Every structure is written in structure tokens, then in C-alpha cells.
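One structure, as C-alpha cells, below. Some questions next.
One protein chain omitted, others in place.
Chain nomenclature is as follows: A and B, assigned in order of appearance, with residue numbering initiated at 1 for each chain independently.
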Amino acid sequence: MTAVTTDVRPAPDAPVQPRTVATTSYKTPTILAVVSVLLAVLLLAQPHAGDARFALSSGADFFQIPVVVVPAMATAWVCVALMALLTAFAFLRARGKRRVPGWAAALFAVLGLVAFLAWAAAGSPRDLSVVGLISGAIALSIPIVYGALGGVIGERAGVVNIAIEGQLLAGAFTSALVGSITGSPWAGLLAAVVAGILVSLVLGVFAITYRVNQVIVGVVLNVLVIGLTSFLYSQLLVPNAETLNNTPRFERIGIPLLERIPIIGQALFNQTVVVYLMVVATFAVWYGLSRTRWGLRLRSVGEHPKAADTVGIKVEATRYRALIIAGGVAGIGGAFYTVVSIGQFGKEMTAGAGFIALAAVIFGKWDPVRAALAGLLFGFASNLQNILNVVGAPVPSQFMLMLPYLVTIFAVAGLVGKSRAPAASGEPYVKE
Amino acid sequence: MRLELKGITKRFGALVANDHIDLVVEPGEIHCLLGENGAGKSTLMNVLYGLYTADEGEILLDGAVQRFTGPGDAMAAGIGMVHQHFMLVPVFTVAENVMLGHEHTRSGGRLDLEAARTQVREISARFGFHVDPDAVVEDLPVGVQQRVEIIKALARDADVLVFDEPTAVLTPQETDELMAIMRQLRDEGAAIVFITHKLREVREVADRITVIRHGKVVGEASPAASDTELASLMVGRAVELTVAKDEPVLRDNALEVEHLQVTGPDGQVLVDDVSFTVRGGEVLVVAGVQGNGQTELTEALVGLQENVTGSIRLDGRELVGRSVRQVLDAGVGFVPEDRNTDGLVGEFTIAENLMLDRADGAPFVRGGSLQLATRDAFAREKVAEFDVRTQGIDTKVGRLSGGNQQKVVLARELSRELRLFVAAQPTRGVDVGSIEFIHKRVVETRDAGVPVVVVSTELDEAVALADRIMVMYRGRVVGIVPSTTPRDVLGLMMAGIAPENTEGDAA
Partner (left out) sequence: MSSTPTPGSAERRDAGSRHEPESLTDALGHTAPGADPGLTEELQQELARQQPEALAPAPAGDDRWREAAREIFAGRPAVAVGAVVLAVLVGSIMIAFTDEGVQEASSYFFARPGDTFAALGQAIGGAYSALFQGAVYNFRADGFARGIRPLTETLNYATPLIAAGLGVAVAFRSGLFNIGGQGQMLMSAAAAGWVGFGVSGLPLWLHLPLALVAGLAAGAIWAGIAGVLNARTGAHVVIVTIMLNYVALYLLSYLLATPGLLQAPGSANPKTPPMLETAILPRLLGGSYNLHLGFLLALLAVLGSWWLLNRSSTGFALRTVGENPRAARVAGIDVPRATVTAMLLSGALIGLAGATQVLGSVTTGFSSDIDAGIGFDAITVALLGGSSPVGVLWAGLLFGAFKAGGSAMQAGEGIPIEIVLVVQSLIVLFIAAPPLVRAIFRLPQPGARKKVSA
């Protein structure tokens, strides 16, 4: 062995990667093609005569933009044609073994939306309010975004949280109760945070300390919270509706000047504190995870807990801390239902938003900013149905309500692609 | 710093993993801890590193008794560890991995990455490591990853360095470099514990050798001792270091592989234009450092790889494009590299595991229904024939030792009518007694006229078992040479350097 002369060996830091060949994936182009064809079929099967009217302004704006009136079918067909072009472009890219660029997909989505809205609003005497579309989307996305942020924090630390739904519901219940008793929405908000944390702690005890399968704990916790809140609702809140289930709500706070920007002003800058907090929280979670010691340690625990342990990081404590923060954040989302939205609690009022939040986590590839954007997208999809009802669109509302869930299925089945969950997500840490 | 372990005892239930172990490591010496797989070396080091708490005994550093409640304490006391399975977060950069656990922060709680980068560069420069602090760890070759582990330990000013089986993933050349690094560290005054079961390395680098067996210290040895002496001390009896086999009797049946290419999911060419032939009655050992395409080659042979081009012909029949089921039915026996994840179902009984790949028809299944009596009779027979040490055929396989688990896999694969036998790393993590048994069965299979392909990363095993050796590097065949080829030539081949003349005429 010692006879080996070392000067012929390759440099130690020479790349050892084997050569690669480019692969072709027709997944994205295929999906684009399917969507284009479906839309075209819809237009052919159910043509709508008339114009579509889009209202772009609200009364408080600096200046008013007149209502945009376009011939519906023509607009829709132009959009579909452009979508077909984009699909062809995507196929060409794929054949050239290159990825379909993000802008193409985004443009495709916008075109599809415009085509659909034009078709849906065709011939309606009412204007389709773009402002309403946006501001409603933001309102509906609040619990989803907060829930998704909580989900991201938990999963990055290695704890899958199916119980977001339970955290939202617990937050909604306690904020209604405490808000009603104290007469302060802030106290309600705080109580929601505490409730979210409590659910997190139960999740932690079973998933971290007792290493029960995290999906099981999550599912069961949801049932538990539904049971608890419904039980207490019937037993306590209903008989005492005036004193225990009648909370004051947060007022909208307009940001001077900004709130008067056309189209987006009212939607973005005349909101409750919970919405502004949502933006802050999204940024804070992003900064915390990617730039701070807390985030580095949290991510290490979610990726390779044993490695974290060997450098002296307490894995279980780190996961508990992450879960507590996640629970608090999700709890705020729950407070939306009562201290922001309608001022009182109702049985199972979160109606699956927690699961949409979970979908947003995956759709956002475990990144806080992307997850928040995904939450907005899902909020938008939910709101679309409300708006279409207003203009009397010929789409059954059930199909619009179905949309976010269908989108999620498509997403996990392919659109998201090879996104990578934190490596140790869902796995309890066994120290031997 | 002087490390002293006094009477360390660690029990796991009824099992005494460490039984009153004493060990002294002086500063400026390399102390080898030699023992078989499962002798208790890793347990001892985990006690030292604070991952386990000893039931009895104490750890002293420079004469002061230490109380470690976790690895953090051990590190603070100056103990650094280079783990066998690297303790690096794959998606983090080198600098992030090095700083993890003792990060410096700037205003606003922001991580001070620059400080960590500087530290990595400094230590790299001191030892000539060439490590880029901003490289993502999972993109680095294993040899470099190991250096990151060393940097991690040094960045915390470790005076006692523990290397746990560090050479398993290295080429002979990288091993030599690691030895040089260890000597350099020793000369700078570090106390080094080197855990291994490879005799050659021990003799080369050790200043002192302590041998442990069954959790006990069974003696010290001098680095001048012979392989045979060290081996018998380690195992507790005389060990046959070579494999007894006759000259091969070649038959006409053959496995012919031509221009085989395997592409990974992200377009990496994992097996690159590989061609070879194995005749009935010979053993071809595929040698090379782990991760150079051997695994994927064997998986392609049994139909487990997705993107395969080229041709694999067994006795003239094409196997490429067939399902695993069809390949198995064509008479291919396969021992996968990782028996726990690929070869066995830990929660199933021995009997169930013995029919694992035959659950689709006679004799174990009739009319869609399992034939339990047939299965159990078969299992009893095989347990006896292959000397599987167990309570009974209803024992869960997960509770068997590595050697006995491997015997179960062998028993299953060898009890079919075989036309080809493929075994990937059949002796890894297996005790010496089982290694001898497994080698014997491999040779018997070859003598029965079956073409045999064995993947091994251990040169000793390759040389002992092979009729011919095929060395792979980065997915390509460096050369196919006779088993009599000198070790240094094989070592160079494993680093990708082909000898003058290869493929057959090398002899």
C-alpha cells in the first residue's frame, strides 16, 4: 500500500459527480394542455352571449376607472388561443429538455382566469367587482395563511401538523368566549393564541414525547377539538349566547393615502390589524427560519435530528418550542372567525380551512412566503364562488367550492414537482 | 488532554454492551480500538460522547471526573467525534454545519455566517483540505464530507478526537490521506481514538491497540503484531482469512451484459456503458468504493432500476425491460445491499421472510391462499440448513443479529432453482463466523455451475472471493482483472486509474 505513489491520484476535490444526461418531462405541458382543452370544451358546450362587465374601482379611490366592458366569448376565445400558444411553447421547451419557465405558467394561469371570468360574467347585468374579488380573497385567506405559517414552522422542525384545523377551531372558540367575557377583541386574540398553543402542546406530548405517529395524533386531535368545542358550545354558549358568545370585533384601520389607490387600495390598505399582522408574521417567520440561530437550529432538527443532537442541540425541546410558536400563529388564524369576521362562535365553523392550510404548506414547498402566497391563492379560489354568485354566473357554487381542493390534488399529483419535505418531518426522534 | 475511561459499564436490559472497560489515551497518541461488528465499540464511544449515560464507571479528562448529560457537555469538555454515519445536515452549507450548535450572531439575531466561513477557511488551510464553506454538504463527495466532520470537531477546539470507523467509505488513497491527517493531528498534541475492525489500518497508524470483544477489553496488542494474531484476538479463535476454493470450472451458461446504462431520476448516469460476461462456475467481484455505481448495477440486473438501456442476457434471454417478478422467475437470486431495508421485513417472522419473494404461486400459495404448513416445514428445514440461530421460525426477523438475518436472505435466495446469483455486499456488518459461512455458500453456488456476481467494497474480500475482479469508478468500468492483481494496482483502479492493459489480458 505504501508503495503507491500519490502524485498520480486525482485531486481530492475534483468533482466526483457522474456525468448527467438531460431528461424530458412532459408533465407540465400535459397539464397545461388538459386545462386548455377543458376550458375550450366548456366554451363550446356552454357558449354565453353578451358582454362581461368588470368593475375596477371603489368609491373611495383617488380617481375612478370606468367599468370595463368586453365581449365575453371573444375575450375568452382570445385567452384560450393564447393559452394554447403557451402550451405549444411548453411542449417545445420540454422536447428541448428544458424546464417550462415560471412566467409562462403564471401567464397561463392569469389568462385562464380572465377567460373563465369573462365567460362566467357574460350577459350579467351586474358588474363583476375586481375590488371585491381581491378584498374577499384576503379575508378568506387569513385563517389559511396563519394556519399555513404554523404548519410550516412545525414541519420545518420535523413535526407534521394535521391538527391545524383543530388549532383554528380552538382559537375561534376561545377568542369568542374570552372576547365576549372581557369585551375586548385583543383579549380574544390573545386567548386564541393560548388555545392554539394548548393544542400544540397536546400534539407535542404525544408526537414528540410519546412518539405516536404524528398523522394519527393530528387526526385525533381534530376530532377531539371538534368534540370539545361542540360540547361546550351546546352546553355553555348556547344557553348564554348574550354573555358568552357575543364578542366585539376588530375595527378596520385604513392606512392614509394608500387606502385610496384604485383597485388595490381598499382591498389591501383598509383592513383589520389581523391582516397587517399577517404580513408581518409571514416576513417574521421567513426571517426567523432563514436568518437566525433559532431558525438554523430548528431546521437542523427537522432535517437531521441526530446531527443536531450530536452538536448539543436539544431536539425535543427545540421541537416543543417550534410547536408552541406554530400553535400560537395558527391560533391567531382561528381568532379571525370570531373577533374579525362574525363575532360569534358556531359549531365546526372552520369548515376545513385547516386542511386547506395544510395544502398550502405543501403547495408552498414548506417555505413561509410561498405558503402564504398559496394561502392567498386558495382564499381567492374560495372567494371566486361568492363573486360569481353575485353576478349570477351559470356555475354551480358547489363546483367553485370544490376548486381549492381539486387544485391541491393536482398540485400534489404533479404541479408541485419534486418538492422536498424536511427530511425528518413526521419522524419522532429516538435517542436510543 | 489525557483521556481515561474507568470501569465503564453500559447495559441495555439484559445485554451488557460494555463490561467494565478501562482505557487510557494520552495526548499525542493514536489509540486504536479494535473489535468485530457488535463488540461494543460504538456503545463505548457514545458513552464517551454523552449520547448514552454509563451505568457504572467514570470518564476522566486530565484527571478530572466528567459528568456528561449530552453531547454538548462532551464537546464543551474538548471531545470531538467524527461519526461513522456523518452527522451533517445534508441541505445545509459547510459553514452552516460547522457553526450549528455554537453560532455567533449579529444585531437582530442574524447569523454571523462570515465568521463561520472564516473559521472553515482557516482550518482548511491548516490541513490542506480545500473545502468551500458555501458548498452544500449533500453535493460533496463523501471524502470531503468527512473532512467537514473533522473541521466541525476542530472548530470547537477538540483535544480528544474520536474517529468511528472512518475508512468504510473511502478509497485506499483517501484512507492514506486520512491517516496522514490523523498523524498531523497527533503531532499537534491531540489524543486520538481510532475505532476500526480493519487490521491493515490498525497496524499502519496505531501507537497503541486495545482489543474489545463481547463488550470487554480482552487485551492490548502491539502495532507490530501480525494480522493473524490481531484477528484471533479480536474474534477469540483462529480465523481463516482466506476463502478455500478450487480453480473455477467454467460452463457454457453465462450472464452477458452489454453497454448497460442506468440513469438516475435527475439525469445522472449512474452506470455508464458497462459490459462484462460472467460464465457459469465463476465469481465476478465488482469492486470499488461505495457509491460508484455498483449498487445501481446490481439493481439493474434484477430489474429494480427504471431507466436502463443496453442489454442483459442470461443464457441468451434478454432481461432488460422485464419486471422484478419476471427476472426472479427467470432464476435470478438476489441478495440486496441493505438487507434491513431491501431484503427483509423486520416485523415479519422468519417463516414469512423465507417466502417473501415466492408469495405468488406454488408451493407456498394455492388458489390465492397461503399454505402455512408447507411454509413452516420449509422454514424449519432452511433454518437448520443455514444454521440460523433463533428461538424458532416464528421469531421476528428484526430481532435477529445481522449475521443471522443475512443467512435468512441467503437461505431464501439460494433455495430456488438458480441461473444467476447476485449478492451485493453480502458480508457487511456481519460477524466473522457468519462471514465465513456466507463465503462458503457463495463458493458452493459457483461450484454448482451458477454465474455469481458479488459486490464488495472491501479489497480483502474481493481478492479472497473473486475469480475475476471488475473495478467500477463513477459508474464506469475501470477494468476487469484477475484476482491475483496486486493490491496497489486495485487501489489505483478504485481511484479511477486504469492499469496498462485490462479486460482479460491483464494476466
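Just so we're on the same page, a contact is a pair of C-beta atoms (placed from the backbone, for glycine too) under 8 Å apart; a residue touches a chain by one contact, two chains touch by 3 or more.
Quantities reported herein were computed from a predicted structural model and do not represent experimental measurements.
Novice: One chain is left out of this view; which of A:224, A:241 or A:369 touches it in the full complex?
Specialist: For the chain that is not drawn, the touching residue is A:224.
Novice: If I consider the whole complex, including the chain that's not displayed, which of B:342, B:376, B:436 or B:488 touches that chain?
Specialist: Within the whole complex, the residue contacting the unshown chain is B:342.
Novice: May I ask you to list the residues on chain A that touch the chain which is not drawn?
Specialist: 162, 202, 206, 210-213, 215-217, 219-224, 226-228, 230-236, 305-306, 309, 352, 355, 358-359, 362, 396, 398-399, 401-402, 405-406, 408-409, 412-414, 427-432
Novice: List the residues of chain B that touch the chain left out of this view.
Specialist: Residues of chain B in contact with the hidden chain: 11-17, 37-40, 42-43, 46, 52, 84-85, 214-215, 302, 304, 323-325, 327-329, 334, 336, 340-348, 352, 356-357, 359-360, 364-365, 368-370, 372, 389-391, 395, 398-404, 429, 431.
Heads up, the rule we're going with is that only the chains that are shown with their structure count from here on.
Novice: If you average the Cα atoms of chain A and of chain B to get two centres, how far apart are those centres in Å?
Specialist: So the centre of chain A lies 44 Å away from the centre of chain B.
Novice: Which bits of chain A are touching chain B when the two form their complex?
Specialist: By the definition above, chain A touches chain B via 1, 3-4, 6, 8-13, 16-23, 291-294, 296-297, 299-300, 303-304, 306-314, 418, 423, 431-432.
Novice: Write out the stretch or stretches of chain B touching chain A in their complex.
Specialist: 46, 49, 51-52, 70-73, 75-76, 81, 83, 86-92, 96-97, 99-103, 105, 109-111, 130-131, 139, 141, 143-144, 152, 172-174, 176-177, 200, 204, 263, 265-270, 272, 293, 474-475, 487-488, 491-492, 495-497
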